[in-house]
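Here the complex is missing a single protein chain, while all its other protein chains stay put.
What follows is subunit A.
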Amino acid sequence: MNLDLATVWAAIIGLGLFLYVVLDGFDLGIGLLFPFLEKSADREVMLNTVAPVWDGNETFLVFGGAALYAVFPVAYATLLPANYLPVVLMLAGLIFRGAAFELRAKATRTRHMWDLAFIAGSVQAAFCQGVILGSLLQGIKIVDGRFAGGSFDWLSPFSVFCGLGLLVTYATLGCGWLIIKTDGKLQENMYALMRPISAVLLSTIFIASAWTVLGNPAVAERWFGGHRLVYFAPVPVLVVASIWGIWRAVNRRNERLPFPLALFVLFMGYTGLIISIWPYIIPPSLTIWEAAANHSSQLFMLVGAAIILPIILCYSFMQYRVFRGKVRESDAGYH
């Protein structure tokens, strides 16, 4: 085989999941920020900044799941049973949140109930995603291509910490997004939130990294073995620099910078994650090649993906362009 399709597909799915975390990250982040703003009109504006795009954002989650199912069926068929409860709760959370998107603005008497559904759904979905990530990092027991652990293997202090960490991450993204998309009092509120929240994010990343390295000799070896630290050192340095950049941008009321910088922090965190587990798709024993489907399936998918994914990215981008600019209270309601 001259072209290693499994690596290509790992990269595509990795990119898809990253896009999901970015896009649904700020969607979910808005739900996490809801409790900080009690005015119904503010909440309406916050929702309206993502109302036209949340469907598409969530589609990346379906894409990640489906592509995993097709190209790495063994990973798909072990990761999900291993995280059975968090997966079910994540889905339930997404249902509540999605319904709130469609129905909140159409309700009056029961609007506070949909607010609650939106907040709780977002928190639950984000937290469970973090827990699943944590359980992946701490390793899943696989024997003979089947999940061989217990029902609650996913539950550990580390995975719970990852759940909380992802909440902070998404809230930071949401906050940065809203700084771009809003103005006036609401934007001021978001500026005020951005500094403490990004500081918490920095400490979260630091603790999670230290915990992973200390608890996992293989990861420590990956980062500190040989001269590798020299190559990998930019990752933590850039994270710290970006957080500093966010603070500076907030001080200068530069509305365009905090969001991309937060994205960059996320990207660095994601890169660090990949450095830590590569080439395993499910540590500690399943590599991408062991999990991969046959050549024909991967190739057939790749042909389609090579043509279609760029088109998707184009019209998704167009869609964001159509709905660019500030969202205000005075705008005609989207619903």
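The rule is short, and it goes like this: a residue touches a chain if its C-beta (ideal position, glycine included) is under 8 Å from a C-beta of that chain, and two chains touch if they have at least 3 such contacts; residues count from 1.
We take it that contacts and distances are computed from a predicted model.
Name the absent chain by its UniProt protein name; which of "Cytochrome d ubiquinol oxidase subunit I", "Inner-membrane translocator", "protein-glutamate O-methyltransferase" or "Two component transcriptional regulator, LuxR family" is it?
Answer from the UniProt record of the missing subunit chain: "Cytochrome d ubiquinol oxidase subunit I".
Among A:27, A:58, A:115 or A:255, which residue is in contact with the omitted chain in the full complex?
Once the missing chain is taken into account, the touching residue is A:58.
Tell me which of A:206, A:231 or A:300 is the one touching the absent chain.
That would be A:300, which touches the missing chain.
Kindly note down the residues of subunit A that lie in touch with the hidden chain.
40-41, 44, 51-53, 55-56, 58-59, 61-63, 65-71, 73-74, 76-81, 84-85, 87-89, 91-92, 94-96, 98-99, 101-103, 105-110, 117, 145-148, 151, 293-294, 296-297, 300-301, 304-305, 308-309, 312, 315-316, 319, 322-323, 329-330, 332-335
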